[in-house]
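Partial complex: the chains shown occupy the same locations as in the complete assembly.
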Amino acid sequence: MDHARPLPAYLISRYNGWKATTYTSNKAWYHRLAESGQHPRAMVISCCDSRVHVTSIFGADEGEFFIHRNIAGLVPIYSPDGGNHGTSAAVEYAVTALKVAHVVVMGHSNCGGVKGCLDMCAGDAPELEKQSSFVGRWMDILRPGYERVQGLPAEQKTRALEKQAVLVSLENLMTFPFVRTAVESEFLTLHGLWNDIGAGVLEQYDPAQKAFVAL
Amino acid sequence: MDHARPLPAYLISRYNGWKATTYTSNKAWYHRLAESGQHPRAMVISCCDSRVHVTSIFGADEGEFFIHRNIAGLVPIYSPDGGNHGTSAAVEYAVTALKVAHVVVMGHSNCGGVKGCLDMCAGDAPELEKQSSFVGRWMDILRPGYERVQGLPAEQKTRALEKQAVLVSLENLMTFPFVRTAVESEFLTLHGLWNDIGAGVLEQYDPAQKAFVAL
Amino acid sequence: MDHARPLPAYLISRYNGWKATTYTSNKAWYHRLAESGQHPRAMVISCCDSRVHVTSIFGADEGEFFIHRNIAGLVPIYSPDGGNHGTSAAVEYAVTALKVAHVVVMGHSNCGGVKGCLDMCAGDAPELEKQSSFVGRWMDILRPGYERVQGLPAEQKTRALEKQAVLVSLENLMTFPFVRTAVESEFLTLHGLWNDIGAGVLEQYDPAQKAFVAL
């Protein structure tokens, strides 16, 4: 790989700071983690967005959460066709190998992926419809959600679709046989969250009210 | 989604703690992030493993890193076949929409995914060879790396394959036309890292030495 | 004590969360507790096990329970030989100084200490028989219980011994003169509980049925 370059100096300096402080103070814990393996209690599926770090919101330390992050935090439908399904592999590993007790899907406000999906479904982003658009093809997973928000006033659509991203993912999770089995035998619970970046609000989906409600 | 459940109390209590401290002290920054969008300088691709949080190692605050996490931190080869390629979508969004300056691929020691790949390629994990094994099919991406470490003594193979995971991913990144263009026009640099969890060591790939060397 | 280290950051952050929420909202109660001393109604003796917190099961707030926790929640026989008997000191303080009305002994399923005792008594754990094994010497307290379950089918022995741990402790409590006096003068009642961690079931010992029955 001739194209690899040395790390930018700002990252080296930050690593050195971490090594001299956090790592040094917690060496015993890192040694244990390396020797005893991980036993995370929960898997979190969230967006790649740089503004939403679940490690911050839940004060997560090393060892606590198995974290998968992709565009918009989506989970595709179960499809064992032999393809390279990264999200499905992460879910399979968390549920069947690590045996996590919770899978938390967290969406958020101001999500670029969801905005793109809205534009694409509304016919305003033909470039995303191309077969060669990875973002477009990835956001296809959310199309069923678009149908449910289509009738809403324009100013409500984005937020509603961000929450649909969570619901569609939770529905798709239940199409995985090992997820369904674990949920039905009460060894796994699924949770849907939506984070408002600016307001710092966290809403969770309540099936009784069929709505997201603030914690 | 009738299966969604209320968030476990320990997470609610942690969120409340975050809201009352970190969020409250940094409200201005969260407001800006929500209003002005994200402008992350780097994309990081790393493993879902609960023991390796790049946000910790690089002291990343909200807004700095666009983070994609999957099993073993792998990038598949460019394949615009219309499928739901989550990793490719994340790379595309980071490079073409967010125009990040760096893509950092970070592997790590004690990686369960890489261990599974080693077993699978050595013929010791037939269950991972099944078409229905998402983890197995995902780790297929790393098979070219296995061939390069096959001749090594047994005790060196795992670590060598963990580093191959980084190299194979970097090579695959260059098969994406928009990555290659950005790299060749010097608007993007690629970086390969490997983290030793227990020792807290970070090694980076140096093409001159064709080896990973400690920072 | 040169070996003391700063608290790991995750605990500092959790403390800060508690201080900003629970403490701040209940400051009046904490002030009263500090000024007026404690008047707990009950003492609970339970296991150190991280999975069984009586504060959770009984929703205990600050000030309610005087809690002693040791391996398997055992009480040794009365033995005023001048040694450092931590459990006996805790019982003495609760009954004679705090004058609690109830002493609750709570055992639980999946208890590592009881499992070790079973192995030791069956001759399968010679390392626990050593004089230098603190766990072994502590679990000696439960040997009389082993004799009572020895004849049971193998699959029933563990659970039966977990419950014997409660009964032996209750019997030993009655060897303390100040406990016996308080019980006989009806200023103190003793209670035996066993918690099934997975099923969330709480059973209490009923002397009439000579058995543990679910609440």
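Just so it is clear, A, B and C label the chains in written order, and each chain counts residues from 1 on its own.
Please note the rule applied: contacts are C-beta pairs under 8 Å (C-beta built on N, C-alpha and C of every residue); 3 or more make two chains touch, one makes a residue touch a chain.
Note that the structure is a prediction, hence the values are computed from the model and not measured.
Visitor: Every chain here is the same sequence and 3 are shown, so how many copies does the full assembly contain in this file?
Guide: Every protein chain is the same sequence, and the full complex holds 4 of them.
The criterion applied here is as follows: only the chains that are shown with their structure count from here on.
Visitor: Validating interface symmetry: for the copies subunit B and subunit C, is the fraction of residue numbers used by both over half? Same or different.
Guide: same
Visitor: Find me the chain with the mean Cα position closest to the mean of all the protein Cα atoms on display.
Guide: Chain A is the most central one.
Visitor: Go ahead and note the Å separation of the Cα centroids belonging to subunit A and subunit B.
Guide: Result: the chain centres lie 14 Å from each other.
Visitor: What whole-number Å value describes the gap between the mean CA coordinates of subunit A and subunit C?
Guide: So the centre of subunit A lies 41 Å away from the centre of subunit C.
Visitor: What whole-Å value do you get for the distance between subunit B and subunit C if each is reduced to the mean of its CA atoms?
Guide: 45
Visitor: Would you give the residues of subunit C that are in contact with at least 2 other chains, written as numbers and ranges?
Guide: In subunit C, residues 13-14, 17 touch at least two other chains, as defined above.
Visitor: Which residues of subunit A touch subunit C once you look at their complex with the stated criterion?
Guide: Contacts found on subunit A: 22, 25-26, 29, 59, 61.
Visitor: Given the complex with subunit B, which residues does subunit A contribute to the contact?
Guide: 1-8, 11-12, 14-19, 22-24, 27, 30-31, 33-35, 37-38, 40, 42-43, 48-53, 55-60, 62-71, 74, 76, 80-94, 97, 102, 104, 109-110, 112-113, 131-135, 137-141, 167, 170-171, 174, 183, 189-193, 196-200, 202, 204-207, 215
Visitor: Using the touch rule from the top, collect the residues of subunit C that touch subunit A in their complex.
Guide: Residues 5-6, 8-10, 13-14, 17.
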